[in-house]
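For this view, one protein chain was removed and the others were kept in their places.
Moving on, here comes chain A:
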Amino acid sequence: MGRESHKMKALSLLRSRICDPKFIFKPLHDSPDSNYSKLKFMMSSSITEACNNSILLLGPRGSGKSAVLELVVGDLLVEYPDMISVIKLSGLLHSDDNCALKEVARQLCLEHQLQFSKAASFDDNSQFMVAMLKECGLAHKTIVFILDEFDLFAQGKQRLLYSLLDAMQSITSQAVVIGISCRMDADQLLEKRVRSRFSHRKLLFLPPSMEDSKSILEHVMSLPVDSSLPHDYAVEFNRKVQDILADRRFKETFNKYLNFDSSVKHLLRFLFCAVSCMDLQTGFLTCENFETAFSSIMRQPKLECLKNCSILELYILVCMKRLEVKEQTLCNFNSIMKEYKNVHDSFRTSDYYARNVCLKAFEHLINRELICFTDNRGHSSSVEFRPAKLLISSSELHQGLKAYHSCPAILHKLMDREG
């Protein structure tokens, strides 16, 4: 029992690390060039120097913008207690100006323990916001506005952005506006008056390079040697991890995975999957864990569907493909049957089934959505006359046939003939 529990402990430690953004982005704290340090420096200098600032965080989805911002805000709240109040708005919810101002007023009331009235008008809310900015300015408190999905605020008349950025132009207010967006041209979407008031500081969050991804992996997977886990076990675990990282097969899988999407979120998803596949009997990670994770994430549903098809169904699909290649415009069950007969006649195949069996197979394919009908007008004509089309591309079909366990060679020949 005791031996089991430390492996479980190791597994839950790894899992909790992957889900904790603080742990993932910690190695970046030390380098002064990182976005964390730059953002922290900008915000802390705005707070201590009491000057207004606006920053834009840009980067693809899942590259850690919100995570790093949360870290910085958390650190600043500890360093400068009572000098910051944070207001969060989201472009998905508050892109309408009335709604946004109401939300700003509500959050300000919440922060400062004031009564918030739902019946306040747009005018009242905006006057309240301006008055609060003045008051906080006098009291040396900085208000940090975090605008998530910044590009959605730039739709319409951009009144909220204008009033926020304009309030920052006056000497009485002390505020920092931080916009987060995944559009690279977010600041081009702003009107020219709003863009003029925006201070053009941009922090780019780029996905990590291959080496950086490897070092993140190493950082997450290395168990701490001097902790509650048994020393030998931790050392052995780390050694196995190093072996995996040096393995050529792993490198191939890793590169293949990151070639599709190299953001941090994608990487973490892969790691979580792999760690969850860890064999609890041995308690160590292996290369196979990573390969299982890869195949479970990069699924191709249509190919899996093909694996379960019968030979007759494969024949029907190949016949439809041939009709498509011959550019025959009408493709319904009857024409497929004609083609099937042709194939049977020219190649003398052994798999020739009766018409009603083929109809059954055809309907089966419709149910599995490998084929669909092209007319949406209803079931006016019978199944045999309605036009149909393939929902699976020729390359997928090709791949599926190759992977099929006992595919007759004739099908390969038929597919290859089209080239």
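One rule holds in what follows: contacts are C-beta pairs under 8 Å (C-beta built on N, C-alpha and C of every residue); 3 or more make two chains touch, one makes a residue touch a chain; residues count from 1.
The criterion applied here is as follows: contacts and distances are computed from a predicted model.
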Worksheet, complete the sentence: Complex minus one chain; that chain's UniProt name from "TEDC2 protein", "Adaptor related protein complex 1 subunit gamma 2", "Cell division control protein" or "Ubiquinone biosynthesis protein" is "Cell division control protein"
Discussion item. Using the touch definition from the top, which of A:166, A:218, A:236 or A:291 touches the missing chain?
Written reply: A:166
Discussion item. For the chain left out of this view, which of A:121, A:227 or A:328 touches it?
Written reply: A:121
Item to complete: Would you mind spotting which of A:90, A:199 or A:349 touches the chain that isn't drawn?
Response: A:199
Fill in: Where the unshown chain meets chain A, residue by residue
32, 42, 45, 48-52, 58, 60-61, 121-123, 126, 134, 137-138, 140, 151, 157, 159, 162-163, 166, 168-173, 182-186, 192-193, 195-197, 199-202, 204, 206-207, 209, 258-262, 298-303, 393, 395-396
